[in-house]
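Every protein chain except one is present and positioned as in the full complex.
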Amino acid sequence: MTLEDIQRALLESYEKVGGINHFDGSNLPSQESVNRLASDFMHLLFPGFFELRPLAKRDVPEVTAARLKDVAARLTLEVERALRFAQDPDPNGRAAPAAMALLGKLPELRAIVHTDVTAAYRGDPAARNIDEIILAYPCVLAISLQRIAHELYLLKIPLIPRMLTEYAHERTGIDLHPGARFGTHFFIDHGTGVVIGETARIGDRVKIYQGVTLGAKSFDLDSEGNPVKGVKRHPDIEDDVTIYAHATILGGETRIGALSVIGANVSLLESIPPGSIAYNKGEHLVVRSRRKREELIEQLTADQVKAGDWVI
Amino acid sequence: MTLEDIQRALLESYEKVGGINHFDGSNLPSQESVNRLASDFMHLLFPGFFELRPLAKRDVPEVTAARLKDVAARLTLEVERALRFAQDPDPNGRAAPAAMALLGKLPELRAIVHTDVTAAYRGDPAARNIDEIILAYPCVLAISLQRIAHELYLLKIPLIPRMLTEYAHERTGIDLHPGARFGTHFFIDHGTGVVIGETARIGDRVKIYQGVTLGAKSFDLDSEGNPVKGVKRHPDIEDDVTIYAHATILGGETRIGALSVIGANVSLLESIPPGSIAYNKGEHLVVRSRRKREELIEQLTADQVKAGDWVI
Partner (left out) sequence: MTLEDIQRALLESYEKVGGINHFDGSNLPSQESVNRLASDFMHLLFPGFFELRPLAKRDVPEVTAARLKDVAARLTLEVERALRFAQDPDPNGRAAPAAMALLGKLPELRAIVHTDVTAAYRGDPAARNIDEIILAYPCVLAISLQRIAHELYLLKIPLIPRMLTEYAHERTGIDLHPGARFGTHFFIDHGTGVVIGETARIGDRVKIYQGVTLGAKSFDLDSEGNPVKGVKRHPDIEDDVTIYAHATILGGETRIGALSVIGANVSLLESIPPGSIAYNKGEHLVVRSRRKREELIEQLTADQVKAGDWVI
């Protein structure tokens, strides 16, 4: 077989096997451009942390103005591409307002990611200071980009939200769908393997460890055998809940009440009331009321191995 | 200690601690070159999706010819390096035919990855369209590169197959050994933490979630204490099987019968018949016959928490 034979066969395959080609279409948003935007967003949210040169305060207005202008232009272009691809009737008209709407949210998002960073410092004894968290904790990238992607998701921009969170997934192993809704002070420790689905809702001061899944139980198929989209499939987690490593919580009607604690490796497919603690003990999943936190931890230490896991 | 002292000590260590040096040998394939080839393969499989500029249909023949020629040259070089390293008697003679054999498989592989992409669209309610899957679903990179690496594995090319799948592992958290055999319509959702071993065989329309291991139970050591290579150590998964998050299936003689469903967190070390469902219920691992899918899901919802996990 010569290279010409191969080329001919490949071109035939391009004719025959459609759907995974993209010819003569508009330009798709490229992962490279989206990755660069992701990096820009991190610079705008945490100014001075990721610069190659020190950022003097007197230069901040100028640097910020230049960066915003540049990001606005590139973001508008990528949004327009995504809209054009989705056969939006007015990609040109919709792209710039959408980009501006997102950028206009940045001050508000900064206040929220500030609470996330604080939660990380309070939640991890190994953290030496806030700066170490911003520089080296993967959850900061994952939740910051999810919060940005979520705004684009609400603006109904196709493709780009998922590409942004997938960039974070690739770098951190944390897979947060752009559709999920997060409260303030959200902290994921370590994070590898965390999966949070599209229709999950998470309250304030929620803390999650590596390998936790907030997933779906099942989904319906339409008459053509394709899954029905847009149904509430993932759980609600109320305020002040802690979920330890590798726990799995499933279902769109499952609701974890405020102030609850879910032990490591626990599987939950139904709601539990506020102030509960759930852990594996032999053949039973135990769900009971929490007492004072101190009592609680004592209790668990006594039950020890049989009580299941208790990762903090 | 001066820099000269350190240099002297390091050079002494290079003399003394061998096996992790590579001097005066042939050039090894470099991860950078292999990564670039990986990216090229994705362009050839999904033309127009990862380009920086739109690809007009009339330019496809020319662009494809140029890319093929370039890839053929670089692939031949890396294969030759790998063969030379492995002290193949005829690296120069074997490299070009092997590279051509792989490239000649691309049309066939395109037809198969097309089934994978379709399976992803059908398997995930959050997927908006096929393009989002190609652009932002990590399983596409992982399975596409595994299918390419598997061809090189069959051609007995050393090093490069594993370097290709390790590139995908690094980017996706999905660790598919080049030796594993996959049928059509293979879908991994989320994917972080999936491990599929060298001698696993997977049928058509198999669906796997994050954290699933298809691994080995044990292995034998030879008289020098090194593991015996090449034994069948990983399970067979028949057609139309679904394996939920964090399930672990082990052993070279373990066979999961067609149309079976394995619940989340289940551990299986022995075969189960076609049409089975396996899930944890208290102290028992329950394995029983599946009924109609609708009944099945109802049943699981009734058993709920005790029934174990049921992630879709």
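When the chains are written out, they are named A and B in that same order, and each has its own residue count from 1.
Rule of thumb we're sticking to: a contact is a pair of C-beta atoms (placed from the backbone, for glycine too) under 8 Å apart; a residue touches a chain by one contact, two chains touch by 3 or more.
Just so you know, these numbers come straight off a predicted model, no measurement behind them.
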item: Contact partner of the left-out chain, one of B:N27, B:N92, B:N129 or B:S289; value: B:N27
item: Contacting the left-out chain in the complete assembly, out of B:G48, B:P138, B:G173 or B:G203; value: B:G173
item: In chain A, positions touching the absent partner; value: 44-57, 60-61, 64-65, 68-69, 72, 100-101, 103-104, 106-107, 110-111, 113-114, 117-118, 121-126, 128-132, 134-138, 171-173, 190, 192-193, 210-211, 245-246, 264-265, 282-283, 297, 300-301, 304-312
item: Residues from chain B at the interface with the omitted partner, ascending; value: 1-3, 5-7, 9-14, 17, 19-32, 85, 158-159, 162-163, 166, 169-170, 173, 175, 177, 179, 192-193, 195, 197-198, 211, 213, 215-219, 225-231, 233, 246, 248, 250, 265, 267-270, 282-285
